[in-house]
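Reading through the structure tokens given below for one structure.
Only a single protein chain was left out; the remaining protein chains are all shown in position.
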Amino acid sequence: MSEPSWILTLTCDDRVGIVGAIAGFLASRDGFILDSQQYADLETGRFFMRVVFKSGGRRFPPDTPALIAAFEGVATLLQLDWSLTEASVRPRVVVAVSKGSHCLNDLLHRRQTRALSVEIAAVVSNHESLRALAEWHGVPFHHLPVSDDREAQERAIEAVIAETDAQYLVLARYMQILSPDFARRLEGRCINIHHSFLPGFKGAKPYHRAHARGVKLIGATAHFVTGDLDEGPIIEQAVERIDHRASIDDMIRIGRDIEAQVLARAVEAIGERRVFLNDGKTVVFR
Amino acid sequence: MSEPSWILTLTCDDRVGIVGAIAGFLASRDGFILDSQQYADLETGRFFMRVVFKSGGRRFPPDTPALIAAFEGVATLLQLDWSLTEASVRPRVVVAVSKGSHCLNDLLHRRQTRALSVEIAAVVSNHESLRALAEWHGVPFHHLPVSDDREAQERAIEAVIAETDAQYLVLARYMQILSPDFARRLEGRCINIHHSFLPGFKGAKPYHRAHARGVKLIGATAHFVTGDLDEGPIIEQAVERIDHRASIDDMIRIGRDIEAQVLARAVEAIGERRVFLNDGKTVVFR
Amino acid sequence: MSEPSWILTLTCDDRVGIVGAIAGFLASRDGFILDSQQYADLETGRFFMRVVFKSGGRRFPPDTPALIAAFEGVATLLQLDWSLTEASVRPRVVVAVSKGSHCLNDLLHRRQTRALSVEIAAVVSNHESLRALAEWHGVPFHHLPVSDDREAQERAIEAVIAETDAQYLVLARYMQILSPDFARRLEGRCINIHHSFLPGFKGAKPYHRAHARGVKLIGATAHFVTGDLDEGPIIEQAVERIDHRASIDDMIRIGRDIEAQVLARAVEAIGERRVFLNDGKTVVFR
Partner (left out) sequence: MSEPSWILTLTCDDRVGIVGAIAGFLASRDGFILDSQQYADLETGRFFMRVVFKSGGRRFPPDTPALIAAFEGVATLLQLDWSLTEASVRPRVVVAVSKGSHCLNDLLHRRQTRALSVEIAAVVSNHESLRALAEWHGVPFHHLPVSDDREAQERAIEAVIAETDAQYLVLARYMQILSPDFARRLEGRCINIHHSFLPGFKGAKPYHRAHARGVKLIGATAHFVTGDLDEGPIIEQAVERIDHRASIDDMIRIGRDIEAQVLARAVEAIGERRVFLNDGKTVVFR
């Protein structure tokens, strides 16, 4: 528990010797590997790796900056896109909501029971309704209503992200479509929960359309937001079985549980640095 | 086991008194209800019911024709769309296949172990490849190749259906698109298995597109065939979890198991007369 | 939405004519059946039925007492064990907790979003830790510590149940074993969530034992409490897939979600009066 560990994530063009070089670097510094996962995408030619390690002896660098400095040579040589952080440092996120509370409540409860791998730095909303919930959990709440000037509102969200030094914006049933520019500026840093098993029922009112279509499964999808609506890289999906008796209201009710679970799993994966972008798709290590 | 039972299925416009009339009829004839399920669709105003019953005493009609004759008065009064058959009489089906054997093998093995609720009267195929499998199971196999004259081939399939007195045509990975006319003539009597969780990835090569889209679930859908491709009423669906490591070939392999299971469940439901059409959707009792 | 409806539940020895009598009664009073489910257990010879209906015309009794009075004749004749209540009247429950908040938080959040079919009348606990959570939701919280006199504490719980006119006691990760007498007095009215897929890992520390045994699935079970520990009738179960990498802590964390979901589903079923006791087992209509 108390012994510190580090997470190294990296991606690069695939070729012979990467794992050897990384593992060799760690071995030479007495780094003890706790977990290592990797994936080589033969189609895109990209390589992805996530290594968790701790100190295994006296040659281990004394602190994180020293560790990073030591690794920089290897990283430059292999032309890595990489990050190295202490495992206990949790990424900071801003959560955006509207009126629906189920996803926010789920995230805040996980936070409260110390089961969440991210730090919720603030909640922003275009409504006042969820202020009490956020503030009861001791999380700052910012009411940023959407007026005629949508751009101003989005700039205000970005200001909260900047002030709180947050890495991610999590749309937890935030019922506004981001402007393409805003989506682009947040590319790879903004996660949304969509209430359908995408690509089925892209767009608005998926439960209504699922009901009309008579599907036997309803689902939810957590994905990165891109300028292209509901087309961003998928992080996590799940479904629940329904039958002909399910009304639209039943679907909405059943769906809430799936949405909260799927978003929570995606946020956990982000927090544990298990998610990588891979050309319109994701690599999500376990 | 050996004691005979009957299945009554019916649908009609919903109003007060239907269940009372049906149950009253059965009670007056000493019919003992083994199972009864019903569903009232408040949107379409249609009522659906399936009752399984056996003889509970001496006022019970002596045979199926007498039972049907006795019920006809009630049915006319209530303007029912109905059917009444002995439970042990299994609907006959013709199975259409191409080269992929997994769905056919699954159905034939269930048949062999007496676990199938339909009678497989014949197998038709546009290829010769699965003749040995069908014939080993003692099921007649008809090779009906698709030439320039697609209509003639479809007429040949219909001839097999007519000769074998089959109620249903089951497309068990039959890789031909039915002509709209053929589909229309078989409306409500033709079931297909599609290798995606519809409406996601309608049309051809769904696993290729699922791979390209990076979904985390793949699935299969059994549905009635209509003139509108992949838009027919859904009977059954299931999905399986995959991750970024799944290649298209992996998806195809994993998908085979889902397809076989979903089709088997749909065929079982049809055989047990648990499936009703409801205006573009289905009612499937358990 | 606003139109009133009623739920009739009943159980009796199975024989010819029950459904007919019930449906006939409803038809004669212009009762319009919205949903009806029934089950005949051929082994125990018991019959179970749940009917939801509304007024379908002018012969319908003017209020619930009149409806009950009208039905009493049928009920006596058929020797029914029955209940008839307005559907909008939700059963009242007392929730017992210890320190773990995940199940309570889930129930309270469902209550807050009006998605819960029971009324949470009070929370009782042998610890103070969850007072703030309960009270924030406006639910009375009673701290009833367990001292040497366990019987006194259990009497205090019963007093809360009596004062709040609650029908059920829901043990939402309440970490005390009820005395056999207390369990017996609450038979059929007390629900527990056990953190294993019973009968696997009965008793204490199921995740530790699941970890030691190397299972690939962990689960949770909601059941009625009886004097026989972890042997009461099962209401609902679910599992989640794990692999060799899951530590005991991981299992506990993953398990929390399953526990909350399974308990919520069981409580919903109770609230909707879909659960019947059947000789050591349950009948749970959908």
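Observations, loosely collected:
Note that the chains take the letters A, B and C in the order they are written out, and that residue 1 is the start of every chain.
Operating definition for what follows: contacts are C-beta pairs under 8 Å (C-beta built on N, C-alpha and C of every residue); 3 or more make two chains touch, one makes a residue touch a chain.
For clarity, every value in this text was computed on a predicted model and none was experimentally measured.
In terms of the touch definition stated at the top, the absent chain reaches A, B, C within the entire complex. From the options C:58, C:114 or C:245, the residue with contact to the chain not on display is C:245. Summary of contacts with the chain left out: across C:39, C:53 or C:82, the touching residue is C:39.
If you put the missing chain back, the residues of subunit A touching it would be 15-24, 26-28, 30-40, 42, 56-57, 286. Against the chain not shown here, subunit B presents residues 35, 101-102, 105-106, 109, 112-113, 115, 136, 243, 245, 253, 256-257, 261, 264, 286. Seen across the whole complex, the unshown chain contacts subunit C at 39, 41, 197-201, 212-217, 219, 233-239, 243-245, 278, 280-284, 286.
Keep this in mind: only the chains that are shown with their structure count from here on.
A separation of 42 Å divides the Cα centre of subunit A from that of subunit B. Each chain gets one centre point, the mean of its Cα atoms, and the points for subunit A and subunit C are 36 Å apart.
Within subunit C, contacts with two or more other chains are made by residues 35, 286.
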